[in-house]
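Apart from one protein chain that is not included, each protein chain of the complex appears where it belongs.
Right after this comes chain A.
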């Protein structure tokens, strides 16, 4: 059954009297526990799609349904892992997670249960050792792990990730991708992730949603990645399904929908 559905979502921005249509007719149905990637050239409106699902932006046309209910404001059941981690710099790692847990689960869990839940989520991303540190004292990869812990700790129905590993070096990124796969396998979250990394998309996703270039961007093609889980990055390198999926995405991005600005 469809868990999350985007129905004919479109959005336009008006600036200085000129209206630009950024998205048109974005239609997507996502099942519970599915891991979906959104890929496309920069400026195509991937982040806009995610922000509409998060409720941070309002669609001009169409709408988003989560378990049959319309989404029209931000909320913890659609937790966001922001591209630049967005940890509050005056709080320690633990306090950043605690802020979310204490606010979102105040009525569901007792104080002691919440303390335990905070520690559990820090342990999930291997950040227990740095719980007392402030964001500026830890590396970029660690910050992103805390961002993931904060989002997961809200017990979201859908986890929204906006290029979570975009700003990290390749080795750290691979490490975090492995951790994310492990967490996803264990918790079976529904995830929408934005990326512009083809390998990342193929490795992590059940389905890859490829977006056309803007303005008036929409979904160009949806590719299923029928690889069994757990996936091992080393074994996949020469797997025909993997290489085929990778080729499909590359073909879409660089042959059929090459970015004109880059070609120029």
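The rule we apply is simple: contacts are C-beta pairs under 8 Å (C-beta built on N, C-alpha and C of every residue); 3 or more make two chains touch, one makes a residue touch a chain; residues count from 1.
Simple rule for what comes next: contacts and distances are computed from a predicted model.
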Protein that the absent chain corresponds to, by UniProt name, given "1,2-phenylacetyl-CoA epoxidase subunit A", "Bicarbonate ABC transporter permease", "Anti-sigma-E factor RseA" or "NAD-dependent epimerase/dehydratase family protein": "Bicarbonate ABC transporter permease"
Chain not shown: contacting residue from A:17, A:68 or A:89: A:89
Residue of A:11, A:30, A:49 or A:100 touching the missing chain in the full complex: A:100
Given that one chain is not shown, which residue among A:62, A:75, A:140 or A:166 touches it? A:75
Based on the whole complex, identify which of A:3, A:134, A:157 or A:259 touches the chain you can't see. A:134
Touch list for chain A against the chain that is not drawn: 54-56, 73-76, 78-80, 82, 84, 86, 88-90, 99-100, 103-104, 134, 154
